[in-house]
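Excluded from the complex is one protein chain; the other protein chains are retained at their positions.
On to chain A.
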Amino acid sequence: MEIKGTHTFSAPRDVVWDALMDPTVLAKALPGGEKLEKVDENRYKAAMHVRVGPVQGRFEGEVELTDIQPKERYRLRVSGQGTPGFVNGEGTLELQDTEDGGTLLQYAGEAQVGGRIASVGQRLLDSTARSLVRQGLQALEEQLQARLHPPEEAPAAEAEPAPANGGQAKAASATEG
């Protein structure tokens, strides 16, 4: 399965980059994300709950960042398995300035999906993947806005464990300092 697209954030490139390198931010942007723990420098353990049509369940796996060129690009490798099957994927994320001070994200990757999500959810796989990416980017955008325009009453909180519904975690992002 191929995943490819662009998204424009209304935030400067260094802010977007910092967010993309911050596990607490990513954990909250991850749709259905349950946890994202740093294992070492650029490796994370992740758990997320995914639903594809009639198939749903928990995936556990690893996310690894390589070829990191600060503020420009990195390669992302994801491998996860769970009761609904498995996902293995690899792709790149690239950032560019836009003329109006925002940041253009270009992403492209290839994912291998197997198990019940492939055999039962196959027809819904592409549209579900697209919708998960959209949700994730939207959640990221919201967190970026929260960083740029922090609410006054926000406490300077430590990074908390990410909520289960990170994708829609508006309230949670507001607690970011």
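What we mean here is this: a contact is a pair of C-beta atoms (placed from the backbone, for glycine too) under 8 Å apart; a residue touches a chain by one contact, two chains touch by 3 or more; residues count from 1.
Throughout what follows, contacts and distances are computed from a predicted model.
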| item | value |
| --- | --- |
| UniProt protein name of the chain not shown, from "Molybdopterin-dependent oxidoreductase", "Glutamyl-tRNA(Gln) amidotransferase subunit A", "Succinate dehydrogenase flavoprotein subunit" or "Peptide/nickel transport system permease protein" | "Molybdopterin-dependent oxidoreductase" |
| Selected residue (touches chain absent from view) among A:5, A:114 or A:150 | A:114 |
| Residue of A:10, A:42, A:56 or A:88 touching the missing chain in the full complex | A:88 |
| Residues from chain A at the interface with the omitted partner, ascending | 57, 81, 83, 85-86, 88, 112-116, 118-120, 122-123 |
